[in-house]
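With one protein chain held back, the other chains of the complex are shown just where they sit.
This part shows chain A:
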């Protein structure tokens, strides 16, 4: 341990350092008088020692340029808001991607329909390097981007891997990528570098500059990139991280816009195809489910408003305990009314329950069938009427009863009671109008909704038809972050009214045994 500094040397140095700084008071605070008195006698301090200490620090500071606290704080705040913004954008991208997936599916379904037989305008546009390449690339029909079209750079972010890299060269540098460039940027992508960062890198090259063209948005991004690269060196590398993250969040922002653009375009195509299909079928009546245009609209709408399928599926997990209890006394299959995209039926299948569904929308039916689910095209009441007495364990319906006129709803409960086995369950989930936002606002997002149904009405309706142990489960409150952050009875009541559960489910059982006759 010979290289260890001696403790005496250390303490001498510390005490000398300590001498150089004024401290308001020393010792036991219980004994001290007040802060203001104690800060005064600066002149009692050894000025030389103090100056010496300050000089030493200045010397060192000049060498390493440590960031000031203010800079750090600003940087961190910017970082925090950038992360929040990024989260929003990621959500927007998820929604848009999901929408695209559904719309593609819809396109496929529509193109299989009999009226689409003429094939006159099949997507036959060929990828060319000349004019027209722009639109074919933008519509995803050609892998090659047009050359020297700087304005198209944001669309590059929709691509990945080598295709992205080559098209980036074409758009930015008016040429195909060379091998060293490909190797270099492949490596960067593999490192996890952002695509926007790579576009900034390419457009920082002398070759790009020499071309004398630029785009204002790209230039702004490039400025962030050059700051990040400038500080990305040994002592203050940690400062560059927030900048790179900022760049990444901008990338997601631009990407979200592009994805939305593609989704919109796809929606247009769907509408056009639907129209043609409709004309071929000789038109339909007014019901949503029989007009393919409205049908396509509703599928897109459902996807946009109802939330991603995996989220819905996870929410449905709530009911599995109740379901298990019912299945312990009833062995009949489950019938789901208005299966939609089939999240619930999928969950039931994965749990090993025998279940089938019906839906009024042919589009929804084909989506479910593609997932291998047993779903037929029918309306709820007719489906129930076709079922024998006391044969089902569960009749379920998610967000369907608010679509029905009351006489139909009345018969629905009546029929459900008839077809259920003793101990069987009806489960209907619907928007909860106890939440003022839901009752007065979001309920009306859906043009096919009739009017909100209150838990009280539904409870009464169930009991009227003979159901017992009628439970109301209030579900899906708003994110507590959005509620008013105050305590007290007014805030509590306000939060309960405005940010409480957005849905509720009525869970009602058919009595297990007939009442003994008196």
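The rule we apply is simple: contacts are C-beta pairs under 8 Å (C-beta built on N, C-alpha and C of every residue); 3 or more make two chains touch, one makes a residue touch a chain; residues count from 1.
By our rule, contacts and distances are computed from a predicted model.
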| query | Name the absent chain by its UniProt protein name; which of "Glycosyltransferase involved in cell wall biosynthesis", "Oxidoreductase", "Multiple sugar transport system ATP-binding protein" or "Acetolactate synthase" is it? | reply | "Glycosyltransferase involved in cell wall biosynthesis"
| task | Just the residue numbers, please: which parts of chain A touch the chain that's not shown? | result | 1, 3-7, 10-11, 13-15, 17-19, 21, 23-30, 32, 34-35, 57, 60, 66, 69, 72-73, 76-77, 234-235, 238
